[in-house]
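Working notes for the structure below.
Note that one protein chain of the assembly has been removed; the remaining protein chains are unaltered in position.
We just call them A, B and C in the order they show up, numbering each chain from 1.
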């Protein structure tokens, strides 16, 4: 099955140079390792490699959630794959799920959620900041996932819209101020997750969850990469030290 | 929506006492914290709490992937949630996916995959050990996920069956001996994952992947739990030290 | 130079069976791997191996600080080598130093400090609990380090004794209540260290140090052991998750 206009492709040069673009005749991908003309890609197969104008290899791949950050431009405060992976797992997000997301950031988590809920699922992406919402929409659009997301410009702390959510994920500074409305919006037993940089936020959030949620747990993930080289296998000298804590709980009634 | 016979329920007493059972009139769940009669559960709502015969609280919850291990009896060599979560994320497993699993163990990963591929997806669970396969089938049956899985008694290293898989996940001691057949069975660009306890296995696997896969990475996950207590917040004194390495790559052609 | 009565010897069977005893004619070391008669040890050289009565190997070694815990019986709340090593390093403890220790526990840290300050140094080991102090004295006596330690039965929070300390190390639940007296007891510029299990204790201690100390830092150590086996090298499946935080600062005037 060959690549055709409209396909979403990951141009993979190396771990630091991953580019997601929709194939379009005449379009050109520019990188510091040279250019790739979309016209040269059309008709090729996934998994093939082509050369950039400067002679570097690039593989034509199908984008996976772990690549989504590559589509989001230069981002700062983002929830990394190491954390998103555990969050969506704990939340049990899968086909047909209806998920509430408070605080969209750049749309990274939104995109992963949209990917996982499938065609019939829905992500309600709520943010108080219209600019962020707009940016997230653009990013989701690049990934072709917009139709699974309802973007809502609103303060999640005053949520009074849709209910019966299968899961809720918050990335806002003060989740304790929205625990009651989130609790009401969730289906009974459904998981609530919050991502929080500081211990103090964790303490306030957990305190607020008492009596409304059970199975409350707080996790921090550390992922070590290993470099495998001939006579040189070792953990990577680079490691992300701390991003945030993941708070988890399940609605009780 | 009240609980009725046939529903799959997680009886949650505490983190160490999670029991998944299908509700059945007359059935009784026995725990060291007392008995729970299914008859007392029918008609209740999810998220409600009931008391065991010894007066302990138990919550009636909907099982999530993170609970699946609870349905699998006393298990030893298992891939833990901290690793499964990253593996299925890297593999991008979602609705409709067709996944090849080599080495089913107790069926823990099989169950998570089955959960994520949804109604139309399929997991081909292959194992050389018939007893393990049988046990995994029983475990999947408890979770009502058997219809999404094709169990196959075969040495994965000699795989010559179904092809065009969206992802392959191996939990066998010598994945390097099956890399070529897995490569053939995968769709171009699709991810390959192996879970391996030792550095030496990682080195052999990565060496075998060269030229057949790109974006090869090796990860190790560490998850720290935090205890949040009044004036006593701290990381848990207990932590899993090492389980295994996750090797990742994408098929090139 | 052969082993003679009075020598302090580490009988090393394996990592979990390390016994420190002073050689004494007629004395017998009893272990679950068999007996070792001191008479059989006299005249041997360090580094030699002998057999227990049950035929297990034991090496005759010179005790190092990392073995000191072995001399302290079954201990629970103890500061482990992974933490002691960083603490004494940060404190710069070496020959001739005069160190103040508040909260002696079982005497583990006391012993390491006594070892490092040398013949002319002194450790002032202060504890409010007379029973603990007695136990610590016994433990230090086993290691032949008592003459470098002044044991004092007193509430460190009311310290008004010796001054001009080169370093102070606290292992008490509320170091913030003794910061002022410790500050007065230290030489200008000298380091203060506290070992604390919870984040909340750390916050209170650091708050109390402001204005009295500079270069304030909080550390947590994680040590991973690696098992090196033929085709089976990997991190140990066992790992200590959390013991405590190390708070460091230097006295300013």
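Simple rule for what comes next: a residue touches a chain if its C-beta (ideal position, glycine included) is under 8 Å from a C-beta of that chain, and two chains touch if they have at least 3 such contacts.
Note that the structure is predicted; figures quoted are calculated from it, not measured.
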Chains in view that the hidden chain touches are A, C
Touching the hidden chain, out of C:30, C:96 or C:173, is C:96
Which one, C:60, C:79 or C:168, makes contact with the chain that was left out?
C:60
Which of A:28, A:207 or A:240 contacts the chain that the document leaves out:
A:240
Interface residues of chain A toward the undisplayed chain are 197-201, 220, 224-225, 231-243
If the hidden chain were put back, which residues of chain C would touch it?
12, 15, 45-49, 59-62, 64-66, 81-82, 84-86, 88-92, 94-96, 115-116, 118-119, 187-191, 199, 202-203, 206, 214-228, 233, 235, 245, 250-253
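Convention: only the chains that are shown with their structure count from here on.
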Under the over-half criterion for shared residue numbers, do copies chain B and chain C use the same patch or different patches to meet?
same
Round to the nearest whole Å and give the separation of the Cα centres of chain A and chain C.
47
Suppose each chain is reduced to the average of its Cα coordinates; what separation in Å results between chain B and chain C?
43
Listing for chain A: what residues touch at least two other chains?
199
